[in-house]
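Quick one: the structure is below, and I'll ask about it shortly.
The complex is shown incomplete by one protein chain, all other protein chains being positioned as in the whole.
Naming follows writing order (A and B), and every chain is counted from residue 1.
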Amino acid sequence: MSGYRLDRGGRVDRTKSVNFTWDGTRHIGYRGDTIASALMAHGVRTLGRSFKYHRPRGVSTAGVEEPGALVSLYSGEKRITNARATTTEIVEGLEVHGQNAWPSVRFDISAVNNLMGRFFSAGFYYKTFFGITGRGTWEWMQFEKIIRRAAGMGRATDRPDPDHYETVHDYCDVLVVGSGPAGLAAAETAAAAGLDVILAEQDFEFGGTLLNGITPSVGDLGAQQWLTERLSALGSAGARLWKRTTVFGLYDHGVAGLVERVTDHMANPGHLPRERLRIVRARHIVLATGAVERPFTFGNNDKPGVMLASAAQTYVNRFGVAPGREAVIATNNDTAYSAAITLAEAGIRTTLLDSRSTLPGEAAERAKAAGIAIRNAMVPVQANGPRGIASLDYGRHQTDRDLSEDRMPAEVVGISGGWTPVVSLISHRGIRPVWNDALSAFLVEDTGLEPVTMAGSAAGHFSADAALNSGEKAGEAAVAALKGQGTVAMPAPTVPWDEPLEPLWEVRDPGRKLKCFVDPQNDVTTSDVRLAHREGYVSVEHLKRYTTLGMSTDQGKMGNVIGLALMAEASGQTIPETGTTTFRPPYTPVSIGVLAGDARGKHWRPTRHTPMRAEHEKLGCVFVDAGFWYRSWYYPRGGEALGAAAMREATTVRDNVGMVDVSTLGKIMVQGPDASEFLNRVYSNAFAKLAVGKARYGLMLRDDGIVFDDGTTWRLSETDFFMTTTTANAGGVMLHLANLLQTRWPEMKVHITSVSDHWGGVAVAGPKARDVLDGACPDIEFTDQAFPFMGVRQGHMTTDEGNIPVMVGRLSFSGEKAWEVMTPADYAPAMFRSLHQRIAAVGGVLYGLEAMDCMRVEKGHVTGRELDGRTTAADMGLGGMASRKKHYIGRVLGEREDLVRDDRATLVGLIAKAPNARFKAGSILFPMGETEGHGLGHVTSVADSPQVKSWIGLGYVQGGLAQWEGKTIMAESPVDVQSCEVTVVSPHFFDPDGGRMHG
Amino acid sequence: MGRYNAFNVFWQGLTGNKGWERAWRDPDPKVKYEVIIIGGGGHGLATAYYLAKNHGIRRVAVLEKGWIGGGNSGRNTTIVRSNYMMPGNNEFYEHSLKLWENMSHELNYNVMFSQRAHVSLVFSPGHRDAGARRYNLMRTNGIDGEYWDLKRLKKEIPYLNYSDDARFRIEGAFVQPRAGTARHDAVNWGYARGADQLGVDIIQNCEVLDFVHREGRIAGVVTNRGEISADKIGLAVAGSTSTLAPKAGLGKLPIETHKLQAFVSEPIKPLINHVIVYGYGHGHYYISQSDKGGLVFGGDLDMYNSYAQKGNLPIYQDVMGCTMNILPMAGRIKVLRQWAGIMDMSMDGSPFITRTDVPGLYLNAGWCYGGFKAIPGSGWCFAHTIAKDEPHEANRRLTLDRYKRGFHIDETGGGPVPKHH
Partner (left out) sequence: MIRIPCPFCGMRDHTEFSYEGDATVEYPPLDASMDDWYEAVFLRDNPRGPHREYWRHLYGCGSFLEVERNTVTHEIGDVKLAHPGMRETVK
C-alpha cells in the first residue's frame, strides 16, 4: 500500500461515489476520478505488465502519454483492451482487469522473462529462431507460435461489437485544440471577433494546466474563476465547446479528424452512439496542445511508484490522491519545485534532488519553507523494491558519470527532465520540428502552407503569462488570416526559468549495472539504444524499427526524445544532426468502430432494388447480389432448388413465354445534333445510318482497343438516342462518354443524361411473347410487319393504374422472340402486374437471372464473364462487326501486333462429352493429355442446358473454332479436383440462324 | 561477431552484447564502380546482393537518398504471395516466393517469413468463378492453391462475419497455403548485411541529382556526395521513378505515382492467424497480425496521383468499414498508426525489370502495391539482367515496350488507367 485519498482537495465530487471492480475486487471511487486516481487512492500500484520482460508497471503519468498503466475494461463482447488507466473515467459498474499477465498483474509467471533480459536485447530475434536445418520456414514458425502468444498486450474480444458509432461532418472558422490558458485565450479572441469557433478538449474537463495546479492563477484570478469566466464568455459568443473530444489527426486543407467519446463514461447510455467521428473542415486551426513532461532514465526507472513530477502534482491537486507517503522529486529544471511543494503541502514527506549545482533561488526558498529537503547536484541512481519502489539509491551528479552515495526510503519518485511540446498534430502534416537548445525541446518554427498557428507550451511558451499571450496572439493571427488582414507576428519563445535546465537523459554509475528504460512499455533500455548504434542502426527510423522504441501504444510521446539524445551522444553528434521526431496519426489510438461509423452489416455498402421489388417479393422471388443490386435470381415453386427452378423457367420461356426484370441495365440518353456522329465514334460498329425507330447492338472499346462494354442503342428521333449498357458498367460508360464530351471533343453538340433509375424495364420473351403483348398497348401494334426485329416504338400500356407511357424495343438476349418494355420507374409495378397477368393467362413464367444466363449461354451471347477487360472484339467472335470504313475509339491501338495475332484465344462453345458430366467456369482448357502450363484458354460461363440436354459452356481457346471445332479437349479445375472432357463447338448452341427471334 | 545464431545470442547476452558488429559498413563512395544501384530499398539491396553472390560482381554501390528501407519496403503490409495468373507475373512471383522460403538461411538473418496462408474470401458464384480461373492457373503452373468451402472456412476462421446481417455473404475462400507475411525491415537489413559482407558499398544519405552520359552510354551519377562513375547503372526507386528516369534519358514512362495507406492497431493477443483479403463490392482489403500483436491492414489506393507520404481520412474510414464488414468484433480495437507510401502504378498493374534504350541503364520499376513480396525475385532477375545484359527466364515478359506491342499483363482487366489496378 502506498497511495491514499487525501482528506480534502481535488476536483473529484466526494458526494458521488462510483462503484467499480479491479480484477474482481470491488472498489469505490468518486465522480471525477480516473481509474488511475481511484486505484491509487486504494493503494494499488501494479496495474500492468510490460511487453517483453513482463516487469510490473504502475501509473507513471496523468495523461495520454501513459506507457505503463494499460488495462482491459469489461469482459465478453464489451471488452476493451489497452485502455489508459490515466485517462479513463470510472463509471458505475466498470470492470477493470489487468492484462498481459497470468495469473494476475501482481503475480505474473512470465516475469521470468525479466531474468532472460540479457539475451532479449534489441533485435535479438533477427539473429536466431530460424532453425538449424538451413531450409524452409517450419522451424521459425514453431518459434513464432510461442512468440506470438507471449506478445500482444490485451486480449480483444472475438464477438461482434455491440455498440454503434456515428459520423458527423462539421465546418468552422477556427478550430482550437486544447483548452488550457493558451487555447482558451485563442478561442475567446477569435470568437470575440465574430468567428465561428470550435474548442476541442481531449480531457473530460476543460482547463488543461488550470486543473492540476501547474497554472494556479491567471493575473489576479484563481485558476477556477478564470476558467469559469472564459468558458462562459465563449459560450455567450457562440463557440462550440467539445470535451472528451480528441483531435487525432490533421489532414489536407485544414481538415481535422476528431473522436468524441460519447458514452464510455455513462452508466446508462441509452441509444447514444459509443463514439462519434467528427470531420471538421476548419479554415484555421490553433494548436494549443500543451507540453508533456519527460523523464530522464536511471536504474529501474520503470518500477511502479516512479512517475512524472507533474503527474504526482496532478494526482494531489486534481484528484485529491497522494501517490505515496514518502516522495522524492528528482529534477534537472525549475518546474518540478512546484510539484514538490504541492506534495509537501499535502503532508507527504518530500525530498527534492536537483541535478544542478546552482538552485533556483526563490523556488528553493519556497520549497524549503514547505519543509522539503533539497539536495543539489544529486540524482536518483536506482529504484529498489520487490515490485513497486520502496527505496531509492541516489548519488552525486557529474558531467560524465554519477556516483551512488546513499539510499533513502521512497514510495514515489517524481521525475522531471524537461518538457516536450506536443507537436504531433502539425507533424502529421509532414512538418518537422526543430531542436531548441535553450528550451531543450523540439519546436515547430514554421507551419509552412498549413492554416495552423501554434500556441502556448506547444509553441514553447512554458510560463502561464507567455502561454496566455501567445494564445491571444494565435487568436488574432486566425482572425487576421480569415479576414484578410495580413499576418500577426507570433511571439518567440523565451526561457522562463530562473536557472537554466540542465540536459540530462540517463543517470550512469560506472560501478553498477543499471537497467534504464527509455520506452517502458516495449522494454527498450538505454543499452538497447547503444546496441543499435553499435550495429549501425543509427538513423532515427532504424533505431525505432530495430529497438521498437516509440512503437508502443503511447507512440513514444515521452521516450522518443531520450532515445534520440542517447543516439546523438553515442554517435558523437548533436541532437539536430542526429534527427528529429515525427508523428503519424492518430495522436492517440482510435477505435476501428468509430472510423467505420455506420458502414457495417447491411449498411456497409448501398443496396439497390429495382422499382418492381415489391412485386417480385409477393411472388416469392429469390434475389442475388449483382454489384449493389439485388436482382431476381429465380422464382421457386414448391421448394424447388435453384437448378430446377432455372431449368423450368428457361424451358417455359423457350416453349411458351416468360418475363424478366431488366431494370438494372444502365440507361443513358444521348441527345443533340451531333449525337449520331458521337455514337459513331464511340461504338466500333457503324451507327451513323441507324434509322429512327430502330435499335442496334453496339460494341464499345477502350482507348487501348480492348472491349469495354456492349448494349443496344435505340434511336427515338433524329437527335435522341436511348443507350443501354451492361448493369456492371452503367457508371463507367457514363463517365467515359462525359469525359469524351467535356475534355476530348468539347465541340460536339451532344448532351448525355444518366436515366438508369428513371426507367423500369422488363423483357417479355418466348414464342407467345406477341400473344402477351398484343392488346397490352392500345397504340402499338406487335405484328412482324408493324414491329420488326430491332424496331423501337413509343406508346402506352393499359394497366390497373390507367394508361402508362412505355417505350418498347424488339430485342432479344434469350434468343426468343422478345420485346424489352421500358416505363418510367413509378409506373413499373403497374406494368409488371399487367404483363404478369397476361403471361400467367397463357401459362408463361417469370424468370430470373439464372434462367436468363442459361439461355444467353445457349445463344452464345457474351456478358461480363466473357468481357473481362482483356479481350478484343475479334476474340469474342465479333471482329466482323467492326466497321472498316470509319474511325472510332480503340481502333488504332486495337491493331497492335499482339492484339491481332492469330493464335489468340477466341470464343467457342463447349459441351460436356459424357452424359451428365459437368464442368465448371474457371476451368483451364488443355489439349488431351496435357495438364500443365497456361493451356489453351479457360471456361468463362457454364449452364445446364435444357435445349442441349447437357452441361454446356462458353470459353476462350487458342486457335478457336478454326482449329478445334468438333475436337475434344480437357476442362481442368484442380481446385475442385475435377476434370471433364469437353467438345469444342460453335458458341451458338441453339437456333444459330436466329429464326426464333426474327420470326 | 559476424554470424547470427542461438549460441552467439546466448554468448553475447552473457557478455553484455558488446561483441556485435555493424550489420553493414558506412563507407564513403568510391570514384568508380562496376555497377551502381540507385535506391536502397529491398529491391536495390537484393539486386546488389545477387550481383555479388550469383554473378561475382562485387564492385557495386547502392546509393540511397535517405536511410535504407525507408520507402515502400519499410512501410508495407508485409504480405508475401504468388497468386498471379497472367503470363509474366505467374512465373515471376512464384520464383520470388521460392526464394522467400529459404531467405533467412540464405542471409543468416531472420526475416520471419511466416507461411500462414493467404485467404482470399469469395462472396458470390461469379466471384468464385473468377477466382477459380486464377487458382486453377496457379495449380497448372505448379503453384499451390486451393478452395475452402464454407464449412472448411468456418472451421479455420470462425470469427468472420457469416451472419445474415452481412451485406454480402461469405461463400468460401481461395487459399494459398505457402503465402504469408514477413518482417519487412529484416528483409532490407538482411540483404544489406549480406551484400555488405560480399563487398558491396551501401551508401546512405547519398542523393542522385543527375546522370553522366558518355558516348551514348550511361557513365555515372552526380550525387550530393560527388560524381561517381559506373559501367552500368540500375534504377530501383519505385515511387520516384518518374522523377529520375527523365534525367537518365528515359523520357516519359507508363507510370503514375499514387499513394497507398496502411494501418496498424494496438498490440493484442493472437486473434488473426492468416492473411485475410477480399476484393468485392467496391471494397479492397487485406489484414494480418504481426508477431508483435498489431493488426496490419490496408485497402484501396487514394485514387489520385500523389507523392505525399501522408494518409487521409476517406481511405481511413473506408478501410475501417472494410474491416467491420468481415470482422465485426474489431470495433473496439484501436488503430495506433496510419501511414502512406508512394508507388509506381503502371498501366497494366504489373512491373518492369528490363534493359532500356539507354545503353548501360537498367530499369526496375512499376511495382504498384505489390513490390514487397517481389523483393528476392526482383533482386535475382534484375541482377541477372544487369550482369548478362539479357533477362532471366522469370522476367523476360516484364519489359517496358510491352504496351507498344499490345501485350498487357493485366490481372484485373482494368485497362490503361493506373488507379484501376
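The working rule: a contact is a pair of C-beta atoms (placed from the backbone, for glycine too) under 8 Å apart; a residue touches a chain by one contact, two chains touch by 3 or more.
Quick caveat: nothing in here was measured; it's all calculated off a predicted structure.
Chemist: Where the complex has a chain not shown, which of B:N8, B:N273 or B:S306 is the residue touching it?
Modeler: Result: among the candidates, B:S306 touches the missing chain.
Chemist: In the complete assembly, which of B:G88, B:G180, B:G234 or B:P254 touches the absent chain?
Modeler: Counting the whole complex, the residue in contact with the absent chain is B:P254.
Chemist: For the chain not shown, which residue from B:N108, B:N136, B:S240 or B:Q289 touches it across the whole complex?
Modeler: B:S240
Chemist: On chain A, where is the contact patch with the chain that was removed from view?
Modeler: These residues touch the chain not displayed: 251-255, 279, 281, 449, 681, 703-704, 735, 738-739, 741-744, 746, 887-889, 891-893, 895-896.
Chemist: For the chain that got dropped from the picture, name the residues of chain B it touches.
Modeler: Per the touch rule, chain B residues meeting the hidden chain are 240, 242-243, 251-257, 303-308, 312-314, 347, 403-404, 416-417, 419.
Following the convention adopted for this analysis, only the chains that are shown with their structure count from here on.
Chemist: Taking the complex as given, what residues does chain A use to touch chain B?
Modeler: Counting only chain A, the residues touching chain B are 51, 77-82, 118-121, 124-131, 134-137, 140-141, 144, 147-149, 151-161, 163, 165, 167, 249, 251-252, 255, 257, 277, 279, 428-430, 527, 531, 534-539, 541-542, 545-546, 548, 551-553, 555, 584-586, 589-593, 595-597, 599-605, 607, 624-625, 627-628, 702-706, 708, 864-865, 868-870, 893, 896-900, 920-924, 926, 931-935, 938, 940, 972-976.
Chemist: Within the complex, which stretch of chain B touches chain A?
Modeler: Against chain A, the touching part of chain B is residues 4-6, 8-10, 12-14, 16-18, 20-26, 66-67, 69-70, 74, 87, 90, 101-102, 104-105, 109-110, 112-116, 123-124, 126, 128-137, 139-142, 145-147, 159, 161, 163, 165-168, 174, 180, 183, 185-186, 189-190, 204, 265-271, 281-283, 289, 291-293, 308-313, 316-318, 320-325, 328-339, 403-408, 410, 412-416.
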